[in-house]
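Only a single protein chain was left out; the remaining protein chains are all shown in position.
As written, the chains take the letters A and B, and residue 1 is the first residue of each chain.
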Amino acid sequence: MAQMVNERSIKIENLWFAYKSEEYVLKGISLTIDERPTAIVGQNGAGKTTFVKLLKALLKPTKGDIWIFGQNTKDTTAAKLAKTVGLVFQNPSDQIFKSKVLDEVMFGPLNVFKDKHKAYENSLRALEIVGLSDKKEEHPYDLTLSERKLLCLASVLAMEPEVIILDEPTIAQDRYSTKLISEIIQQLVSLRKFVITITHDMDFVLENFSRTIVFTDGVVISDGETEKVLSDDRALEKAHLEVPWLIKLARRIGVNYDEIKNLRV
Amino acid sequence: MKTVSLYVDKDTFVHKLEPVTKLWYAFTSVILSFIFPSIWMGLLFLSISVFLSLVARVLKNMVGFVSAVLVVSLTMLVIQGMFYKENATLVFTIGDLKFYKEGLVHATLLIIRIVNMITAFGLLILTTRPSDMVTNLVQKGLSPKLGYILSSVLQIIPQMLSAASTIIDAQRSRGLETEGNFSQKLKAFFALIGPLVLSSLVEARERAVAIEVRGFGATKRPTFVKLIPETRTDRFVKFIMKFVLVIAVVWRVTLWILK
Partner (left out) sequence: MDTEVKKIVVENLSYTYPLSKIKALDNVSFSIFPGESVGIIGRNGAGKSTLCLALTGLVPSFFGGKRSGRVLIDGTDVLDIPKEKLVRKIGLVLQNPFSQISGAKMTVFEEVAFGLENVGLERDEILEKVEKILRRLDLWSKRDQNPFELSGGQLQRLAIASVLALEPEILVLDEPTSQLDPQGTTEVFEVLSELKKMGITIILVEHKFEKLVEHVDKLIFLHEGKLIGFSTPEEIFSMREIDEYNVGEPIYTSVCKKLNARKPNGKYPVHFEEAVEVLKGALKRHGTNG
């Protein structure tokens, strides 16, 4: 199949995936991810993490194809794809190994750009975005867990990928850091980056992501505008998820969600 | 794989023996085969171990263990047969290669000792749950702290392996190539080892806190829920082993003094 140039989307065509033969974790997923910030939600074990690893070419489809901006993931490697797709892992301990925050952030860009100066500039900027500029000379393990998660985010931002995937960004974060992450997401969206997240935090999804895809048992049971999807009690119950607080609130008061959605300090 | 263990779960006489009994057997057989420079001692214990592994229905696994040293054994036979420094009596030749009696005997003795060690300890490992082994040792006086370290290592290693695969994924996502020339592989190695060691240390610290709040180390004589019974058979076997060991050592020392 000829590579499609200027194709700004992520196409997933009839994706099936199994770790062990015939035990399918993902069963026939077909969808297209566009510029809308997208949240992928579902219980643990529903297939979300596997899906995201496939997007990142860390795994290859058992059946079907994934096209990232026209590039088939079967024809490339995770490392080569790092320029285009950035994945912020859930657990900072899974990637931190340098003894200085700045060095840690520079690791990715050095691999991708091979230009020390550019890597350095990008890293400083990324640290500023996440609010860790004053800690750049410190040892990563002297930071709090919350700060280490922001460090991992910075490491990915410094590579300037077109697509940024966040795996459970709000776990172990306080409200302030969660707000910061929301701001960063808005910034990225305004720069026309693709932002995708896996999360359990329905309130976080409602606030930041215009599209929500619900996974259960390896299939998509709901996909569309976030407000609609997160108001569908049946689908949410099937996926063992909760209705976001603001939607619950709007219902109980007897108003539309729109009326209260911007009312927060 | 939940633990690093070669234990084969069966219900036999050997399995039911106390771990320490089997440990005594293993030690005695190894020490005796080293004290006596005779092939027959090693062969004796070897046959006992093989017989017991038949009784324990783990003969297949035992064969697996022994075949692991097959290549090394053959190599030793060849090398010692040809180049042992006390070689004098020619036994046979293969083309240009000359094999001498002294070297072959020496190598055989070494091989018997090694295989004997493998079968004796193999019997222990194949028929004893690691956690039972540790519990037994702690009951006999091993420090509970050391016992804990031994037990947890066996389960933690597979955990570290699965952590390693996540770490590899994370670093590949940051553009780390894992294929390629040596310097690339070296770079990859450090990017993998660093987080693995650091996160293992962090987790070890958290685990230490978790067992601390569960009273670990509170007393020197903890209770044991798992019962490892010591039967008359166990006591008998241990007695025999100790007896044989003492006799052997005395005999050997006497011989040495008389020389």
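The rule is simple: a residue touches a chain if its C-beta (ideal position, glycine included) is under 8 Å from a C-beta of that chain, and two chains touch if they have at least 3 such contacts.
Every value quoted in this text rests on a predicted model; they were computed, and no experiment measured them.
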With the missing chain put back, one of B:60, B:140 or B:207 would touch it. Which one?
B:207
In the full complex, chain A touches the hidden chain through residues 43-45, 144-147, 171-179, 200, 203, 240-242, 245-246, 248-249, 252-255, 258-260, 262-265
Contacts of chain B with the absent chain, listed as residue ranges:
2-3, 129, 131, 134, 147-148, 151-152, 155-156, 159, 203, 206-219, 221-227
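The rule we apply is simple: only the chains that are shown with their structure count from here on.
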Could you work out how far the Cα centre of chain A sits from that of chain B, in whole Å?
47
So in the complex, which bits of chain A are touching chain B?
53, 56, 58, 77-79, 82-83, 86-87, 89, 91, 93-98, 107-108, 111-112, 141, 155-156, 159
Footprint of chain A on chain B - complex, ascending
163, 166-167, 169-178, 190-191, 193-195, 198-199, 202-203
